[in-house]
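Every protein chain except one is present and positioned as in the full complex.
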Amino acid sequence: MLFGYSFSDLGSILVMQGFSGLSLFSVLLLMALGLAIIFGQMGVINMAHGEFMTIGAYTIYVVSKITEKYFPEFMAYYFVVAILAAFVIAFIVGYFVEFLLIRHLYKRPLDTLLATWGLSLIMQQIFRSVFGGREVSPTLPDWLMGAWAPTPNIDIPINGLFVMVITLIVTGAVILALYKSRWGLKVRATTQNRMMAGAVGINTQKVDRMTFAVGCGVAGIAGAAFTTIASTGPTSGSTYIVDTFLVVVFGGTASLLGTVASAFSISQAQSILTFFMTNAMGKVVTLLAIIVILMLRPEGLFASKVRK
Amino acid sequence: MTNNDFVLAIEDLTVSFDGFKAVDSLNLYIDKNELRVVIGPNGAGKTTVLDLICGKTKATGGSIKFKGKELTKMAEHQIVRAGVGRKFQTPSIYENLSVFENLEISFPRGRTVFGALMFKRTVDVDMRIHEVADMIYLSDLLEKEAGLLSHGQKQWLEIGMLLIQDPELLMLDEPVAGMSVREREQTADLLNRICRDRSVIVIEHDMEFVKRIAHKVTVLHQGKILSQGTMDQVQSDERVIEVYLGH
Amino acid sequence: MINKTETKVWRSVRAAVRGLTLSSVLIASAVYAGPPTAQVDTTGLAVTDDTVTVGILHSLTGTMAISETGAQEAEKLAIEQINAQGGVLGRKIKFIQEDGASDWPTFAEKAKKLLEENHVAAIFGCWTSASRKAVLPVLERDNGLLYYPTFYEGLEESKNVIYTGQEATQQVFAGLDWVAKNKKAKTYYLIGSDYIWPRTVMKLAREYITRVLHGQVVGEEYAALGSTQFGSTINKIRLKHPDVIYAAVVGGSNVAWFKQLKAAGITGKKQTLLTLSVTEDEAHGIGGENLKGFYSAMKYFQSLDTPENKAFVAAFKKRWGEDAPIGDVTQAAYEGPWLWKKAVEMAGSFDTDKVVMAEQSGKISFDAPEGMVYLEPNHHLKTRLRIGEWRDDGQADIVYTSPYIMPNPFPKGY
Partner (left out) sequence: MNIFYDRWLGGRQGAIGLLLLALLIFIVLPTFLDIYRLNNVGKYLTYAFAAVSLVMLWGHAGILSLGQGIFFGVGGYCMAMFLKLEASDPASTARQTTPGIPDFMDWNQITQLPFFWEPFHSLTFTIIAIFVIPAVFAYVIGAAMFKRRVGGVYFAIITQAIAAILTILVVGQQGYTGGINGITDLKTLHGWNINTNSAKYILYYINGALLIGVILLCRYILSSKLGRLLLAMRDKEDRVRFSGYDVSNFKIFVFSLAAIISALGGAMFTLQVGFMSPTFVGIVPSIEMVILAAVGGRMSLIGAVYGALLVNYGKSAFSESFPALWLFLMGGLFIGVVMFFPNGLAGLYQTYAKPTVDQFLEKFARKSAVVQSTSLNEKKEVVE
């Protein structure tokens, strides 16, 4: 016995606590990926990122309702399709947003902050007008909402596992796309030196539009994944925005690996702290720690030292 | 001969960016009232050396002594106040202020917050500004918005912004880049005049220009000194030729 | 009923008499059922010979719009029904709606506008304690009247507010009694969102559990408003093996909380959970399948099987659509206009002071969807408490109905 708890208890808690840390990690990472592309690579401060997540969430809702109504026999599988749909829709919206709004503002990064804030207000109101003020809840397939119990007193949330898998796939895909594909090369070229990239015949406009759209698409996937663990309402996306930015900034805007690392450290810190102190204080302490570290390393965790 | 006899004594200076040594245990000594030109192929570490001296980049190792004062530990503004002025490669001036205001801001008074708040445009300030403006051939453009000056004039203005602080060591990174032949000559005269009562380090590619001004030339290559001496000595040094032609 | 008609008659007679002297009033009183305006409104309210204006003040935008939608729908429905029955003192009710935008200062500003610019006779609105607290000084300054529908922490009794929702003691004690008796509960884990209502509720619960039920509180925790991560909290709960999880989590957090419970294998089958913050509205957002088997303590559930409620539900769905859920607060909001009507008619005037006098008379009651409710002199309702067990269709089976509970906003010894 230890603090009056049996060791099997403590053991299983340890496992589950570790797991909840990991699932928080995958949540943060998934949120941050899209922004890491848009903000990290393009330097666009997209305050409407949360709303793009919400798009994903509502997509799941709509698809689930449709499936329920017309092909109930597919209820168990619709989620996979829905996630792709979430990506596509968010992607398309992002594409047009870039075309109508963002592309005029590349020279004024701080102004993108204001404009996209306005955009987020508009998007929230659109959600409200279309889906109503109330929260909605997509009917999720049962296999997704259950828990996997390897031992009697360990329960591993399946949706947690699910989110992890998605995160793994998306992260892998993004990293490959950015560092291995031709497109990625163009993106990095453009973001590092717009003029040169243009000079060597890269269609920077096209690249920008794609990059932004992909970032939004990823946000859509994140939103879709969150319907399994959190709420879906007109404003639910906006609650993530600060955390998301912190993850990206903390990781050092330049590198995706940095984003991964920061998401990991933040999530672990938060989940451990919230276990030992109250939920609210845990969050406060984590944020404080991030700020202090950012002051010591203004360029973020993974910024490389170069002649400026 | 002790380091304090030199205006600037750089010893064993090293800086590395993620392993790559941009400057590698460099030793460099500048005399009083000397005009030293530093040349070398791209990536030789010329600009980095200036960055290290003026504190823009922090050294990984080694020492930089200015009149016996260790610079590597000091903050940029302290180094400037100690008497080291630095002009950047691309002219760095306040485009939307007038020439006069550009010089005024650089005038070494009211450098604290409240000093700046209380700063008054007194007669001596005015005289000093006109005096410097004459030196840099801009006396009749004082009210002009700096952004509207020609590239060469901008270079001069920046030099003037340093001169008004009357530094003992002046560092100029490619001062004649983008200048017409006429302007180059004027600049050469300017440099020869100003190095009478201060030491000057110039980074330059244009060999003709270097010939006109250099007392002594240092050739940098891969962060090390390749050769040093008068222009003729350096030019006849086959290692130098090899490096330049090798490119 | 009879003496009311008598008074009506008597009033119109008096009106007629006075009318003789003022022909204009004669016409008025002849044309309108109600007594003349000069008589029913001496404080310059927005009352004409055939209309009276009230205000509706809820959040239509921002995070709180999620919860407040139902309330303002119910208030509009009640007003329409009252008008269909001929209105109040022979005057049709017109309403002006303002958006509190989930922002407390905005609530105050709008309340002020309704009272000082529109001179509304009463305001139906507010949801969060914060919005009510913001509006309160305005009401007291301009002597306005607010009907507040939400179950709340109590500790308040303003002359200018009628609380149609339950105050904390009404919602807490009976529920704990039930869970202690029927679930043989000894150990409790308390969790709420971090603001005044959950903290007050939990304070009462803690005292009651230890002092009255001789149970044990094995854990107490508050989640930051809007936080969506409950992994660690849930693990803490597992470690304690409480008989009952007693929850008052609100807003978006609420949804995350229940989804993550379900996912962690903590379901109604394995664990008793009693919540104070889940009505049919929240259930709609959380998803019935995630609530199945958990319990809510409310004074009203949509599934309540009485003719009055069936009629109300039918009317509500007819007006606001089939899939619109009806929660406790929605029903309480519906009571507002009706209680006001009764008080105004008893007072025979729209003047706030007279209406308040009537409200405090202790004689006002209303046959609401939830059953008879009695307005006590302390501005709160005497009601029952019900325990509902959630089904996966987002509706609850009522498993317990308490006897009537007196409202006690300032409980001694807590």
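Note that the chains are named A, B and C in the order they appear, and that numbering of residues resets to 1 at the start of each chain.
The working rule: a residue touches a chain if its C-beta (ideal position, glycine included) is under 8 Å from a C-beta of that chain, and two chains touch if they have at least 3 such contacts.
Model, not experiment: these values are computed from the prediction.
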| item | value |
| --- | --- |
| Partner chains on view for the chain not depicted | A, B, C |
| Option from C:112, C:159 or C:186 whose C-beta touches the chain left out | C:112 |
| Options B:36, B:86 or B:198, residue touching the unrepresented chain | B:86 |
| Listed residues C:92, C:159, C:186 or C:199, member touching the removed chain | C:199 |
| Hidden-chain contact residue, picked from the options B:161, B:176, B:226 or B:243 | B:161 |
| Interface residues of chain B (partner: the chain not displayed) | 54, 56, 75-77, 80-81, 85-86, 88, 92-97, 101, 104-106, 108, 110-113, 116-119, 158, 161, 165 |
| Absent-chain interface as seen on chain A, which is shown | 43, 45, 47, 101, 104-105, 108-111, 113-115, 117-122, 124-125, 128-129, 242, 245-246, 249, 280-281, 283-284, 287-288, 290-291, 294-296, 298 |
| Residue numbers in chain C that touch the chain omitted from display | 60-61, 97-99, 101, 103-106, 108-109, 112-113, 116-117, 128-130, 133-134, 136-137, 141, 153, 155, 194-196, 199-200, 203, 222, 224-225, 410 |
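The working rule: only the chains that are shown with their structure count from here on.
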| item | value |
| --- | --- |
| Central chain (distance from its CA mean to the mean of all protein CA atoms) | A |
| Centroid comparison with chain B (C-alpha atoms), farthest chain | C |
| Approximate Å spacing (C-alpha centroids) for the pair chain A, chain B | 48 |
| Residue list for chain C, restricted to those that touch at least two other chains | none |
| For the chain C and chain A complex, residues of the former touching the latter | 60-63, 65-66, 68-70, 194, 221-224, 226-236, 238-239, 252, 254-256, 259-260, 262-266, 281-282, 284-287, 289-290, 325 |
| Complex contacts: residues of chain A adjacent to chain C | 5, 9-10, 12-13, 16-17, 19-21, 23-24, 27, 124-125, 128, 132-140, 142, 145-147, 149, 153, 155, 157-160, 226, 228-236, 239, 270-272, 274-275, 278-280, 282-283 |
